[in-house]
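Below is one structure, written out as structure tokens; the observations come after it.
Left out: one protein chain. Kept in place: all the others.
Should a chain be cited, it is by its letter among A and B, assigned in written order, with residues numbered from 1 in that chain.
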Amino acid sequence: MCGIVGLLLKEKALRPRLGELMVPMLVGMTERGPDSSGMAVFTDTAAGDGRKFNLYCTQSQFDWERFEAAALESLGPTRLEIRSNHCILSTAAGPQAVREWLRKTYPAVRVLSVGRSIDLYKDVGLPAEVADRYRFADIGGTHLVGHTRMATESAVTIENAHPYTAGEDWCLVHNGSLANPGSIRRKLEKLGERFESDCDTEGACRYVHWRLGRGESLETALQHAFADFDGFFTFLMGTRDKLALVRDPFACKPAVVAETGEYVAIATEFRSLAHLPGVKHATVFEPKPAEVYSWSVQ
Amino acid sequence: MVGAVNGQGMGEDTPVSFDLKRQSVRELNQFLHGTLQGVKEVRVENPDGAHNLAVGLNGPIRVQIAGHAGYYAAGMNKDATIVVHGNAGPGVAENMMSGRVEVAGFASGGAGASARGGVLIIRGDAGLRCGISLKGADIVVGGSVGSFSAFMAQAGRMLICNDAGDGLGDSLYEAVIYVRGKIRSFGADAQIEPMTAADYEAVRELLDVGGLSHSYRDFKRVASAKTLYHWNADANQSY
Partner (left out) sequence: MSTTDSEPTAGMLPPDPYLEESALFNRQIIRYVQRAAATGLYEIRGLGAKRNLPHFDDLVFLGASLSRYPLEGYREKCSAETILGTRHARRPVRLAMPITIAGMSFGALSANVKEALGRAATELGTSTTTGDGGMTPEERESSKTLVYQCLPSRYGFDPDDVRKADAIEVVIGQGAKPGGGGMLLGQKVSPRVAAMRTLPAGVDQRSASRHPDWTGPDDLAIKIKELREITDWQIPIYVKVGATRVFHDVKLAVHAGADVIVVDGMQGGTAATQWAFIEHIGIPTLAAVRQAVDALEDMNKKEEVQLIVSGGIRTGADVAKALALGADAVSIGQGVLLALGCNGESFVQEGRHVSATADYHKLGTAPGYCHHCQTGRCPVGVTTQDPVLEQRLEPAVGAVRVRNYLKTLNMELTMIARACGKQDVHHLEREDLAALTIEAAAMAGIPLAGTSWIPGRS
């Protein structure tokens, strides 16, 4: 049970302020989600053929400098951007090579996301603390997905925080609770998916990603989800150039959208949208159940 | 001392104002639950989706909410008149006993949930489960209502000027729903019935209460077929 926020900036001039606009939205969802918080932002594209790997390490006083030197040696040219216990590793090395190297050399460093455009931060703590720790307010980009968590059945850990990701440049956050997460997980594990957490949302994220990987459209994938998932859910999903929002057919969990010429903003409660510029003149609506709403970045 | 923010005296027929950018919902509600000292109207500025505005009111005061309200605006209202000059979150006027609540924009899920008396007017659309568990209030919706509306509605009347979603009136008891537009699907035990003179009268009354100009002839009556009145597990195993 949680709070969800999403923001897509149509207006290019606002894009450097993406994080700044988002922080009050996230903090507004604190009561719904005091345990942990996170966001996935689609921002600067990795250079050339490279990718960005968002990593974190819970060891205190982790020596990122030595890590950087080791990465340079093993992976080739790399760039590291460090915030607290989080770092963005930009490299031309492929995902398999990077994961393998981390597994062998730095098992305490975990991969949060992989992609050309996505950066992902998540941590335990109040939303305001997490936002502060990683300086969300400084981050720019085109669109993002954010989340505040009140843990239902799995423990409060970084792994169990949202957003979840799978593959590359794909993320999902969830408000609600799935009633058959065990079966979904086992089905995906049989198909070769590897899970990192106990959280029902990871199942949802990997399920949709798996269907997209089979060439299904997002709408088709979610139609299957309505049949395969039990429980209540509002999903907010992000790809490199899109935000997508859907509520399950019972639609017991709320969601509100505010759209202007400059942005599309999504939150579980209107009060997270109330501070946004021009919201008094925005088109405000609630998504209908079992319908996929999506917005693309121009 | 509470909210005579506009500096005008209390005890006269001048509205008292609360600015939620500077005052808390607790102060607002505490004032509204108090003796009110002859105050007839209270205005709430910058509500910005705050929850629990004007809940548990217990007297004929008027409250103007100048913007969007969060959850449970006017919850458990008794006798008061509350207007939301914006949209309302889930459960607006839930369990209302009497009085009048108006929403200028749209209302989220569970509007008028379990309301026992009084009237709730929603000028825009209502979300899912409008009038769920209704227990005697009147609900007038200028727009459409979402799925599962009037679920287990026991008593009271709903007037829907546009369309209804899926599962309208599932498990109805004695509540009656008047719909002008399309009904996507009916819930268990709900059916269209012929309109009687009494129904036309009721629709005219509800249109009047809502200040709406539709013709009373445009409405259909939806009520319970009463096949679920005695426990029968053969019928659909849901009870």
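Some points to look at:
The rule is short, and it goes like this: a residue touches a chain if its C-beta (ideal position, glycine included) is under 8 Å from a C-beta of that chain, and two chains touch if they have at least 3 such contacts.
Small disclaimer: the values here were computed from a predicted structure and weren't measured.
Residue A:1 is the one among A:1, A:70, A:92 or A:218 that touches the chain not shown. Remark: the omitted chain is touched by one listed residue; of A:34, A:140, A:167 or A:213 this is A:34. One of B:33, B:62, B:85 or B:204 touches the chain omitted from the figure, and that residue is B:33.
On the side of subunit A, touch with the chain left out of the figure occurs at residues 1-3, 31-35, 150-153, 175-177, 232, 252-254, 268. Looking at subunit B, the residues touching the absent chain are 25-26, 29-30, 33, 51-52, 55-56, 58, 70-72, 75-76, 78, 90-91, 94-95, 97, 110, 113-114, 116, 129, 132-133, 135-136, 151-152, 154-155, 171, 173-174, 228-234, 239.
We take it that only the chains that are shown with their structure count from here on.
Centre to centre, using the average C-alpha position, subunit A and subunit B are separated by 37 Å.
On subunit B, the positions that touch subunit A within their shared complex are 48-51, 68, 70-71, 87, 89-90, 105-106, 108-109, 127-128, 146-148.
On the side of subunit A, the complex with subunit B involves touching residues 250-252, 254, 256, 269-275, 284-286, 288-289.
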